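Left out: one protein chain. Kept in place: all the others.
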């Protein structure tokens, strides 16, 4: 199964439906059933001690899995998160974060998979999330 | 077991450690093992279709459980989320959200519980989250 | 919304579709959107140290939420678990366990809610689970 959107199409789509986060997320790579996404971390994303906040990490996991799913099914803006389980494992460095999203099952009505989050320049994940998205009927 | 912080102490503490979200969260009620928190929803929190975004709901659940826990253990800023499972059940109305947090187990090193999120003026929850916080050693 | 099955109907149904666990689970109470279920714990359910095993607790949470859901929608055996998040909070005593299941959203295709598990004669929950069941189309 091949993806239905290119990197450029995805960036245009994200800018259009989420104008409030324009420039926040950069899609690094799209391949069948996977996506890599970088989040620009700024002062509003930081917590006491200089680490990245939990909600900011959740936002990246959520967007990365949304992008992996839309790349496979095409631009359906109303695809929505139905559940997310996230484990925070290491304190991230106070800089940009990378997400690697992987779809484990793509059905007609649900997309299920997981996302690993990394601090730039680190090989060990800072967080791991399992997500389910609901896909609107045609 | 009684709480160790009053509403006023909690508001001062939250303003101090999270200056970037000043005015965003209002603690409505603190009681032993529970807290009620209101989130002011603005344009940056909305999604296509006028609903509140998943990351905004996650942020409220996370803050509400943090507040419920700190009220019991006192102001330890470095108490951190170790895991969160959130189920999104209904599309929230595009306005403020309320959270009711409940601690189910308060141990020396972990606080475990759940949070229900509601749209203002609605009795049915829009989301339900289970959270675990790690409490720093004395 | 009223439940569609009585205690007797539920017991007959469970015995019929799960003959291998006959006598294992006793439905104590059914009310709109809730169910209370008791699990008979035997030697096969115990772990080193005399506590009840995680899989046995999972089985009770799963059955209790299934029963709460079927009571509302009627006997549809093919209703299946799509996800479960369970937090183990206290070591159960080596005896029967009680479950209190609560439906938070009952849609056409999904039932979402949570379950608290208790050791007999204890007020503090030993585990808390959030579950989603998929309901087969008519």
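A, B and C are the chain letters, set down in written order, and residue numbers restart from 1 in every chain.
Operating definition for what follows: a contact is a pair of C-beta atoms (placed from the backbone, for glycine too) under 8 Å apart; a residue touches a chain by one contact, two chains touch by 3 or more.
Values in this document were obtained by computation on a predicted structure and should not be read as measured data.
Among the residues C:9, C:26, C:81 or C:122, only C:81 touches the chain that is left out of the figure. Against the chain not displayed here, subunit B makes contact via residues 82-83, 85, 109-110, 132. Although one chain is not shown, part of subunit C still touches it, namely residues 17-18, 20, 43-44, 46-49, 54-55, 58-59, 62, 77-78, 80-88. Not every partner is drawn; the one left out touches subunit A at residues 85, 87, 89-90, 104-105, 112, 114, 116, 124-125, 128, 130, 132.
We take it that only the chains that are shown with their structure count from here on.
Our note on geometry: subunit B versus subunit C, Cα centroid distance of 28 Å, whole angstroms. Once the centre of each chain is set as its mean CA position, subunit A and subunit C turn out to be 34 Å apart. Averaged C-alpha coordinates put the centre of subunit A at 23 Å from the centre of subunit B. For subunit B, the set of residues that touch two or more other chains comprises 85, 87.
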